[in-house]
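The complex appears here without one of its protein chains, the remainder shown in place.
This part shows chain A:
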Amino acid sequence: MGGANAPRRLSGMQKQVLALYRGFLRAARSKSPDDRRRVESIVSAEFRRGARQVDRKNFLYIEYLLRRGKKQLDQLRSPDTTALSSLNFIPPSQSVDSRK
């Protein structure tokens, strides 16, 4: 180890985000194959959008997204939930404004 292949250090917050992502992918496994694919594509798109658009120093907003994501994950884990249609993802700009 070492050199170019040295392990990347993840911040605590990054670890939380990755753990949440993992949680969503795990929860998706319990759905039917079709629902699983749908859930995975929505979740993946949403996390990638966050990674692209959210300033990595905007800790307050990221914490808010983490809290929101955990609630959505709890919903998804319920066996009755087959899709994420009930979860309306709010674009970051709007949701920030609405919290002020």
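One rule holds for everything that comes next: a contact is a pair of C-beta atoms (placed from the backbone, for glycine too) under 8 Å apart; a residue touches a chain by one contact, two chains touch by 3 or more; residues count from 1.
The rule we apply is simple: contacts and distances are computed from a predicted model.
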Report summary line: Out of "U6 snRNA-associated Sm-like protein LSm4", "Mitochondrial import inner membrane translocase subunit", "Acyl carrier protein" or "Glycosylphosphatidylinositol anchor attachment 1 protein", the chain not pictured bears the UniProt name "Acyl carrier protein"
Query - Those residues of chain A which, in the complete complex, touch the missing chain - result: 4-5, 7-8, 10, 14-15, 18-19, 21-22, 25-26, 29, 44, 47-48, 51
